[in-house]
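With one protein chain removed, the remaining protein chains of the complex are shown where they sit.
Each chain gets a letter, A, B and C, in the order it is written, and its residues are counted from 1.
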Amino acid sequence: MEGNKGRYRLLFVGGDSRQLRAANRTAENGVQVNALGFSELTAGIVSRIDDINDRNFDYTAVVLPLPYTTDGVNINSPEFKKKLPVSDVFQKLPVDCCVLAGKCDTNLRKLAEGKGITLIDYFDREELQILNAIPTAEGAIQIAMQETPFTLHSSECLIIGNGRIGKILAKMLHGIGASVTVASRKRKDMAQVISYGYKSLEIGRMYDNICNYDVIFNTAPSLVLDADMLSKTRRDAVVIDLASKPGGVDFETARKMGIKVIWALSLPGKVAPHTAGDIIGKTILNILNELEAKQ
Amino acid sequence: MEGNKGRYRLLFVGGDSRQLRAANRTAENGVQVNALGFSELTAGIVSRIDDINDRNFDYTAVVLPLPYTTDGVNINSPEFKKKLPVSDVFQKLPVDCCVLAGKCDTNLRKLAEGKGITLIDYFDREELQILNAIPTAEGAIQIAMQETPFTLHSSECLIIGNGRIGKILAKMLHGIGASVTVASRKRKDMAQVISYGYKSLEIGRMYDNICNYDVIFNTAPSLVLDADMLSKTRRDAVVIDLASKPGGVDFETARKMGIKVIWALSLPGKVAPHTAGDIIGKTILNILNELEAKQ
Amino acid sequence: MEGNKGRYRLLFVGGDSRQLRAANRTAENGVQVNALGFSELTAGIVSRIDDINDRNFDYTAVVLPLPYTTDGVNINSPEFKKKLPVSDVFQKLPVDCCVLAGKCDTNLRKLAEGKGITLIDYFDREELQILNAIPTAEGAIQIAMQETPFTLHSSECLIIGNGRIGKILAKMLHGIGASVTVASRKRKDMAQVISYGYKSLEIGRMYDNICNYDVIFNTAPSLVLDADMLSKTRRDAVVIDLASKPGGVDFETARKMGIKVIWALSLPGKVAPHTAGDIIGKTILNILNELEAKQ
Partner (left out) sequence: MEGNKGRYRLLFVGGDSRQLRAANRTAENGVQVNALGFSELTAGIVSRIDDINDRNFDYTAVVLPLPYTTDGVNINSPEFKKKLPVSDVFQKLPVDCCVLAGKCDTNLRKLAEGKGITLIDYFDREELQILNAIPTAEGAIQIAMQETPFTLHSSECLIIGNGRIGKILAKMLHGIGASVTVASRKRKDMAQVISYGYKSLEIGRMYDNICNYDVIFNTAPSLVLDADMLSKTRRDAVVIDLASKPGGVDFETARKMGIKVIWALSLPGKVAPHTAGDIIGKTILNILNELEAKQ
């Protein structure tokens, strides 16, 4: 681990087991870490506090979960009995404190701005997005294995989109022995797909070719598999949609046609919470290192 | 497809969806196929018969399921209401007929010998064993993904044994991004493991090293993970035992220690029945081709 | 092939065997193609013309080689006895003609602008750069194999830079069985390197770690391997510099220290001229398709 983390004092507030793991990863790297919002701390080196007033509030940074809130009012803290209003936490913060949070919204930004506090959204960090693509891809593969009566090995898999998730998913499917085709729009993506040894399909030609695939993974954030496209899809194909809301599949039409569609959201926290926590912890450490370097 | 399959008339007797799929694969290659022992034949080109006496018994070969029996008396036919005694089937066979069956035992061999009938165990065929290792390995990976809170990517995986299953399992795990170690006894296996880019562990050194692994796959047909070895295994490791009965793990001790063990038997039929059926069908066709070539 | 290429009439002027191959690739896709600047046309479907005045100059596009000139005056045409001044060619061009050239410079841009002619540098196209990275990486591997007394399999290889060439080089070296480390600066590159299963080295930590590598590939366009860094490099290491002029290695210091350095420039044309020509042809076709779509 780089730098001198000893002078940081962090408070993790709220979150699930991922956040606790992130807290421990951070502490293992020499940062002093407390955690608030957990009824019990299983194995780990982080010290629990049970009330925001329990201790002299001398933290240099506070870490909120991913997402930081689910109701817009309280910190997202499913493992804690008491409520932790966001505003209460902010009231305690000294001005030179820094807040790291996942999926910041306008409310949070206003709160931070009002107090002149530095707010950093760690979910925006590119290294977190790239690392999160790993459990996402692995989760998608797990679902595909569960939902198909055949092996992925030798099956025809189509990945729509050549972004972060598409790239690592292609690599893993290829590694298991699937026949991998990636549908993309840009020439540079098509060239990259060829260079990695997968088959490339221009997205405009999907309508004529989609009938060839046993498993279809969508990573594109738009309605790619509409009624028209589904009409050409095999009835026994399995579709796994990794696009966030509103999703990339006309679910209702697929249901009527008898095509199995799994809309798989937030896979990292579901299929690999430890890995997801480690990724958050690693990103927090990167941010602390950069803050330190700036000073 | 090689040869002239047209002159074969096959009867598939019993089995589950795999056997039906095998029957269809065979029929698609120009062999005339009937099936007995299925209450209904979903999609396919095979003709159903409902009673062994339904038709003039002019078959050139009869295919029994895998395993051919589960009670030692009747053909294994879970999808049929009536019983199909093995002896009844044999009574009908003309002497020049050939029987292909999975997991032949002494009883079956005696029956065949008594009538001078050629009996071939397709489960003994090496190409079936090699192809079956694919769904076995994929099933093992699926279980590992389901049972672990971390990604296989970057995890430390130990495979005990470098046989057919060990080899393809290593390849797939490596393809997903796991760190793969293979424990084997022979120098040639250790060399082969190194040449494929995995880490090699001499099986005699497992006791001192087993503490390093997150997931342990056993493919060796002996009690490798005994109480001693388990005492050195991490409590949060996941053990997947692929060895047939009596298994390679001291299950009782593992349970007491809180180590999660999954004993995964007969994976091909469970996780990928279509693929398993295709493999049987392909092997049947190979056998028919060879019989034909001999004549 | 997409679109209606029939209405295009192309003239390829100059270049080596790559350009001739590109001309043939284009012609095979339904474009009418002539070539000027070749003493003989081996196998192919392109018609040769020997003088720029040989024919009515009714071309819709003219393709110049890569690079289009080497002396600043004439078209780069090593396989032709006569000179082909750039200005002569431009004089013949009708205003609605389009010029596709490799490595355009200010002179060429001015010439085109003066006549109101559309000038497109196909060497700037991202798909060409990505595809060209393939022969570059393969050429680098060929050199490494030739220059080392050990196998790349199991050797410690360092790639400096995670750009187009670094990425595909890492993939290929890993595919041969080398132990691959990629040195990069950005967090996102380091995350991507980890996700692909290679070792990641923060470029700032190279000085302390460079002693571990048997083969070092530089793809970064700056003096990375200066005297200081070389002082820590093993004397028996092989360094392959893929950075264009002025190169990424202090060649003089390396020579004095006895470290073998190969400065490998323009590899695609040298190690795989056919592939390099195919890539140019493919890119030309992409450009024609896009021009057509615009109209």
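Brief remarks follow.
We adopt the following convention: a residue touches a chain if its C-beta (ideal position, glycine included) is under 8 Å from a C-beta of that chain, and two chains touch if they have at least 3 such contacts.
Given the structure is predicted, the values throughout are model-derived calculations rather than measurements.
Touch with the chain that is not drawn comes from one residue among B:39, B:87, B:195 or B:231, which is B:195.
Set against the missing chain, the residues C:10, C:89, C:182 or C:272 yield one that touches it, C:272.
Screening B:25, B:125, B:153 or B:274 for touch with the missing chain picks out B:125.
Residue in contact with the omitted chain (choice from B:27, B:46 or B:134): B:134. Listed for chain A, the residues touching the missing chain in the whole complex are 153-154, 177, 194-197.
Chain C meets the missing chain through residues 134-135, 138-139, 141-142, 145-146, 148-154, 171-172, 174-177, 271-275. In the full complex, chain B contacts the hidden chain through residues 125-128, 130-131, 133-134, 168, 171, 187-188, 190-192, 194-196, 202, 286.
Basically, only the chains that are shown with their structure count from here on.
Chain B and chain C have Cα centroids lying 50 Å from one another.
Per-chain CA centroids place chain A at a distance of 37 Å from chain C. Within chain A, residues 134, 171 each touch two or more of the remaining chains.
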